[in-house]
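Some chains omitted; the rest stay in position.
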Amino acid sequence: MSDITTSQPARSSSPFSSFSVRDAGTLIGLILIVAVFAMLVPGFVSERNLINILQQSSINACIALGMTLVIISGGIDLSVGPTAAISAVLTASLLVAGYPVPVAIVAGLGIGMLCGLVNGILVAYVGLQPFIVTLGTLSTYRALALIYTGGNPVLGVPMTFRSLFNGNIGGIPNSVIIVAVIALVAWVILKKTPIGEYLLAVGGNEEASYVAGVPIALTKITAYVISGFLAALGAMILVGRLGAAEPILGNLWELDAIAAAAIGGASLMGGKGSVIGTILGAIILGAMRNGLTLMNVQAFYQLLATGLIILVAMMIDRVTRGRG
Amino acid sequence: ADLAPLNSDTEKDRIDWSQLEAKFGAFPKLPEGTKAGGVSKTLTNEYWRSLGQGYEKFGKKVGATVAYQAAQSEGDQLGQLTIAEGMVTTGYNVLLVSPQTDANLQPVMEQAKEAKIPVVNVNDAVIPQAEHYVGNVQKDNGVRVAKWFIQNHPEGGKVAIIEGQAGVFAAVQRTAGFKSTIGEDKKFQVVASVPGNWDRQQSYDAATNILQQHPDLVGFYCNNDGMALGVVEAVKSAGLLGKVAVFGTDGISDAYKSIAAGELTGTVDSFAEMTGEVAMETALRLVAGQKLPRVVATPQALITKDNISKYSGDGVDIRAVLMKDAASAQ
Amino acid sequence: MNARLRFDGITKTFPGVKALTNVSFEVAPGEIHALLGENGAGKSTLLRTLSGVAKPTSGEFYVDGVIAAFKRPEHARLAGIAMIHQELQQVPNLTVAQNMFLGHQIKSAGGMLVNRREQEKRAAEALAMIDPTIDPSVPIKTLKVAQRQIVEIARALLDKAKIIAMDEPTSSLTPAEFENLAKVIERLAGLGVSIIYVSHKMDEVFRICHRGTVMRDGNVVGTVDLKTTAEADVIAMMVGRELQHEEHNSFVKEDVRVDVRGLSSAVTHVRDVSFTVRRGEVLGIAGLVGSGRTELVRMLAGVDAIADGTIAIDGATLKLTDPRSAISAGIGLLPEERKREGIIPGRSVSVNMALPSLGKFSKSGIVRHGAIKSRANELLKRVNLRPFQIDRPIRLFSGGNQQKAIIARWLAAGSEILLFDEPTRGIDVGAKSEIYHLIENLAAEGKSIIVVSSELPEVIRLSDRVIVMRNGRIAAQLERQELSEQAIVAHAVGDAGLKTHSAKQEQAHV
């Protein structure tokens, strides 16, 4: 607080560097956590378990990437879980009804984008606060998923679909590959395309962006649509893994995704966030869960550890980096 | 080759817990160092903690190591999956899982099958592909309470249901059992069936509102005991204690206390600890190589002030009591 | 002479930048001391250390000969130092009076409650010295920039401080308001209050200041007696070279590029404005604060909604829906309030520059950062950005340099019609003449330029023609040969001079 304007070195915030000082901090955090668990848990650093961690982190990473873009644009998307649920039950019921796999996937991703579009329109055109819009759609979308299925899971998803999202290539799970590709695309969007600049600009200073001719509404809507798309993609991965789609799927996904983005350096004030950081953040959370489970830590203490690690991760980051 | 999707309430290939020893002999010898892993829904509810105690009790009895873990909160589907997957990779010989939902532990079923680890689905949500299920008949919970009303209120009347979380198997089945049974008696009328979301406060508020609109209500059926205890408070503060019957489900110790104190009318006890013992016995018999029916049904009983002393108190051997119940039912 | 305030070896380094190097000078009691220097010379940084907002890396302050350390802004205030910051430091939703007393409210009920009435009374008294029309009880966000700046000044007067540091207090004020301020400052000085006065308006500085300290690149170049030193010499100390006085050059071509008819605003009081701008022409817009100049250019830039009227460019009627549509029609706006409407603080200067024209820098949907950099290198050099680090976040630059980056933005966008709202606000004399040159060069290239300015010499220096606004309408249109400060003021105030330039003649002219 002593010097409110002192800030990080210029380099770290250069938009051109693909791996910033901030990201390095997150990476160090991850390495620390892995090192601690490696000492405590035999088998933690086995290839099999590391792949497990990646796979277990993949859905959160996918959701968190969309969340990161929304957060960068100055918004937040609390409705990712129910969006995933809607798209999961739609895809699954189309598959069960015998529609071809591509049709079901397109429909599922499409409805996810539609959910995002509604959020985006309410935020950008109607001008409501993102938190409250997506709090409202959180309930609304969940209710729609429940009503559509009567509350029942949709079972019997065919193997053709499942193997697409649940198979592996050379030992690497498809879900990990999919999310890696998505991360690359998100990185390109953020770093290399006009829309990425627009997201950063709108989140950084909306009014100045407007005066500079940035299409504010379009930019915000794009962020929410991408978030909806990635929520739907996360749902596909999950349906592939579970072989079933449930209307109550995706419970509390938003908190995990926000935590991953924040650990990775996104600022909830907007205008700041990193694709690499978010991925690392998701892996940190995944590694922690995995490690605590392998250590057979009791549920209450796992909860305690989750809370403390979020706090400690942010504090370490704060100390190593100075006020962000 | 695939098994038909399991419906634990109707599956034909079943056995009552009391028959295990009779049909499959005394407990067989276990391989050295047998490790059993229990994955529960949550530890924030006494029911699931008692279940774990049952696991451990039986495990200790026969010399198996038992680990019992739970997701961080009810509804944490992926967290629970992570736990179960961890147990498969770290070499447990058998898993006892109580899934958050019907589907969220499906991948574990596949991984376990590959690793030749038997998986026993214990209570609540039912995995369609489960090869082994131990638990009570969820629907029967509601049926028992409905029957009580029909017997004790021959004149009929208004009843209300406080439901658990929307879309959860146990909540859906319990509610359906109550509704269909009480619906057979035309003198009863279900005036409200509203969500309490397993939450005491929400159930309290819902009950207050229902009572205010229907002060002549005959009784409540609640999908679990926590909600029922909230409803009891609402009934008390409406000054209707004794006039409005309140039933819960699960048989947690607080429910027993409340029944003994003359507040809660009754609960359908599904004997969590016993269920745990039976489940562990089933699981370990599988490890020992026995072939068992797909469903092992566990005991349950409607506990009211009239019969509470039979099921609780010092020196009550619950196993013996339930064994006797089972025999007399046969 | 016993110094009221002594800076002793103040040094301040930021990561990568040494903003102040061993700055030492003295200010006497009752002295009005100018702090002069180009943009980025370190003036604001020095005053921020003085006011406890930033900690100096090394060095000391002596107040009345006693060493003083200011860890927080309160400490400086308690030591009798009041500060007017270069950027408005206000809380939009609080009232004028609440903002003025923020941090040291007048309390009642034994310190439990805020005594609003007393605060408003005292605020009104302080405001009355410069502008009695400001109502202390309205939320400050409803005020215009100039009024808000007056509030900042009045706030500093409340404290009964012995040292008042003013960092460009008049950057959005009109000459008339400066006159009021000058009287207040001189009266305070007469009472023994020391004033540190930062301004790029050399006429103001020479009008009121006794001595001046000139800074360059964080160093003190020297302290001079302003009563005995020529302006040109001081400027030479500041910029390191002589600036010659330059005459107006005209590049007006025949063809009309912008034709505005009967324009009325949907959100402000601007009504029925008609004028034209030719190719290569610089049109000045003058008027008092609140006369609607900013609102007019905001409409032209598509920022504010238009209720009525037409804008035609090269004969084609324009449909403006938002700034984007204006930008694609070749219109670029340099906004009045840089911090709020101009910059994306966390982004680099080059990205801030390229923002409206990212399409031009992209190929098949991918932004070519290399192209942006090379263009930024060229254009930011042309506007003389300092320090010349195009990848640094823009928030780390001094105000004047931020302004230059926004000017470069429209050069990068290739805008043909440039709307400059107070283009040299906060810009140093050297850079100012650079910007004048730039505007002239742009005119010479055939661009059409509208300059809104509260500085009459600037309007006269730059404009081929001047529109004077009053109460949201055009009061007069003056050709180059008719331009004089008196004529503009007369029309702006509206008490005289209407016989030669009536509104009817305006219409006929267009």
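In this document, chain identifiers A, B and C correspond to the written order of the chains, with residue numbering beginning at 1 in each.
Everything that follows uses one rule, which is that contacts are C-beta pairs under 8 Å (C-beta built on N, C-alpha and C of every residue); 3 or more make two chains touch, one makes a residue touch a chain.
Because the structure is a prediction, the values reported are computed rather than measured.
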Practice prompt. Give the stoichiometry of the complete complex as a formula in the chain labels shown, bearing in mind that each kind of chain is drawn only once.
Written response: A x2, B x1, C x1
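In the analysis below, only the chains that are shown with their structure count from here on.
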Item to complete: Could you find the chain whose CA centre sits the greatest distance from that of chain B?
Response: C
Fill in: Whole-Å gap between the CA centroids of chain B and chain C
73
Response to the item:
Whole-Å distance, C-alpha centre of chain A to that of chain C, is 43
Practice prompt. List, in ascending order, every residue of chain B touching at least 2 other chains.
Written response: none
Fill in: Sites on chain B touched by chain A in the complex
5, 42-43, 67, 69-73, 75-79, 81-83, 85-86, 89-90, 101-104, 106-107, 128, 165-168, 172
Worksheet item: Touching chain A in the complex: which residues of chain C?
Response: 14-16, 48, 53-55, 71-72, 301, 303, 322-324, 326-328, 333, 335, 340-348, 351, 354-356, 358-359, 362, 365-367, 369, 389, 391-393, 395-396, 409
Response to the item:
In the complex, chain A touches chain C at residues 2-11, 13-16, 188, 192-194, 196-198, 200-201, 204-205, 207-215, 271-272
